[in-house]
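Below you will find the structure I want to go over with you.
Shown here: the complex without one of its protein chains, the others still in place.
Right, chain A next:
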Amino acid sequence: MANRFLYTSSHSLLRSQLQPLASSALSHRCRGLNSAAAASSGISDTKAASSRPLTTREREFLERAIRVNQAGELGANLIYEGQYAVFKSDPRLRPLIRHMWDQEVHHLDTFNKLIAKHRIRPTAMRPLWNIAGYALGVGTALLGEKAAMACTEAVETEIGGHYNDQIRALLDMLKDDKELLKSGELRELIDTIRKFRDEELEHLDTAVEHDAKGADGYVILSTVIRGGCKAAIWISSRV
């Protein structure tokens, strides 16, 4: 019981952290959509002149951020694909999972294009994530609807928090560059991540509404999956 309380409180802590950013994200929603469209046009020639050079550390951060985001979205796609394979004959869950999966498809597609556009080496662990993600989706779905939702809740909590960390780091990187904060490549990246972060939080809400926390062994399930996500994020940013 004590453990359970701990979890709910850390969960609401995350939400409250997300709130101020989430509301400012709303005002950017339109631009976020535009930038996602720009990003999905693939290799484009955005050549605004006379921006400052990026430092090696910044370029390294961006390299890792985009690689790990692609890997994460790949994992999310496979989890929903696995859940869908199990629940597709359920008229209530099928459209719900399909909707979340469709959003993940767009997320992955966007980061695939950013990988090519910004010449970033994709994660070498892809074969592993393919299996792990799919197995996690199928595995939890086979335990039942609530376990599947607990899995979604755990994963989306980690991804949402991870995206928030990135947004904060990017805003910090640009804090002295008024122009760069207004428009350009990095502004577009921030908007894209914000939009995706909001959608991950919608998935999180959906999972909670479907009684994720009522799953048998919720605490263990959630702890294990969140630990796995953290490890996967750490590995994918590097390998």
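Here is the rule we go by: a contact is a pair of C-beta atoms (placed from the backbone, for glycine too) under 8 Å apart; a residue touches a chain by one contact, two chains touch by 3 or more; residues count from 1.
One rule holds in what follows: contacts and distances are computed from a predicted model.
Undergrad: Out of "Methylase", "Multifunctional methyltransferase subunit trm112-like protein", "Ras-related protein Rab-5A" or "Ubiquinone biosynthesis protein", what name does the UniProt record list for the absent chain?
TA: "Ubiquinone biosynthesis protein"
Undergrad: Touching the hidden chain in the complete assembly: which of A:135, A:171 or A:220 does that?
TA: Final answer for the missing-chain contact: A:135.
Undergrad: Which parts of chain A are in contact with the chain that was left out?
TA: Answer for chain A: residues 42-48, 51-54, 56, 58-60, 62-63, 66, 70, 85-86, 112-113, 115-122, 124, 126-127, 130-131, 134-135, 138, 142, 184-186 touch the chain left out.
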